[in-house]
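Here is subunit A:
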Amino acid sequence: MFQIDLKNRKPIYEQVVENFKKMIISGGLNQDSRVPSIRDLAKTLGVNPNTVQKAYRELETNGYFYTVLGQGSFISAPPESLTQQEIAELYKALAEQIHELLFRGVTITEVQKFISEKFEVVNNDSDK
Partner candidate 1 sequence: MIQISNLRKSFDRHEVIKGLNLSVNKGSIYGLVGVNGSGKTTVIKHLAGVYRADSGTIHLDGAEVYDNAKAKARIGYVPDDLYFFPSYNLKMLGQFYKRIYATWNDKRFAELMKLTELNPKNRVSRFSKGMQKQAALILALSICPDILLLDEPIDGLDPIVRKRIFTWMIEDVADRQMTVLISSHNLKEMDGICDTVGIIKNGSMLIEQDLDELKADMQTKAISEHLPPTLDEIFVYVYESGVKND
Partner candidate 2 sequence: MISKGLLIEQLKRFWMISFLFSLTFIIAGIVIVLGRGYDFAPMQGVVEILSMEDNLILIISLALPLTVASFTFGVFFNRKASITIYALPLTKSQIGITNALAGIILCMIPIVIASLLLLIPIEYNLEPYVSGWGWMRLLENEAIFPNAIAHGDVINTIPVVARFFARMTIIVLFYFALSWLAFSLSGNFVIGLLTGLFFNLLPAALVFLAVIIGEIYVFGFHAFNVLDRSMIVFIHSNPVLWRYMMENHNRFETIMNPYLLFSGLTMVMFIVAFTISRLRKLERTGDSIIFTPVKHALIFLVSLCFMILFGGFLHMYDQPPLVFHIGLILGFGLGFVISQMIAEKSFHMIRKLKSFPYFAGLAVALYGITLFVTQVGMGAYINYIPPRSDIVGVSIDNWMPWHTTFDTTYHQHLFVSNPDIIDLTVQAHEKILDERNYLNITPLRQSNVSQRRHRHIAYLLECGRIVTRMYLISDTFAERTGFNDIVYNREMIVAGQLIFSHPELVTEISFYHMPEGYWDDDIWRGRVGSITYVNDPTQLEVLMHFFADIFVEQRQPAFFTMKPDPHFRPESVNVSFIVDLDRLPTGTFGFMSGFTIDGEHLESLQDILTAFGFPNFTVEE
């Protein structure tokens, strides 16, 4: 499914969370598809089951998973539930990147061109 990078300083559970998020966002995991059980994932990845449990808990708290008693965990609907703050954070980070580009001599027009081209491509993909 994915690998854990032990050399990376990032805590393992964070890596698990990040990896799941990435997969969900990129569409690698469909809505309502079953997530491996904590046990299975721990065995597969070779990590502490408590760690996996921690990750799953966070993913569930943040709305990426939902659990059906007796059946396991499943992928939730795409997260519309990004909070306002999270959106603001993301925009802030985006703004910083754009500032850097402008600082380096890229014009705002070129940036806009980039966005529309890029997200047209993305939209095309998601249509498929």
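Basis for inclusion: all candidates are chains of the complex that A comes from, given by their letters.
Worth a mention:
By our rule, a contact is a pair of C-beta atoms (placed from the backbone, for glycine too) under 8 Å apart; a residue touches a chain by one contact, two chains touch by 3 or more; residues count from 1.
Because the structure is predicted, anything quoted here is derived from the model rather than measured.
One chain among 1 or 2 touches subunit A in this complex, and its number is 1.
By the touch criterion given at the top, residues 6, 9-13, 38-39, 42-43, 46-51, 54 of subunit A touch candidate 1 in their complex.
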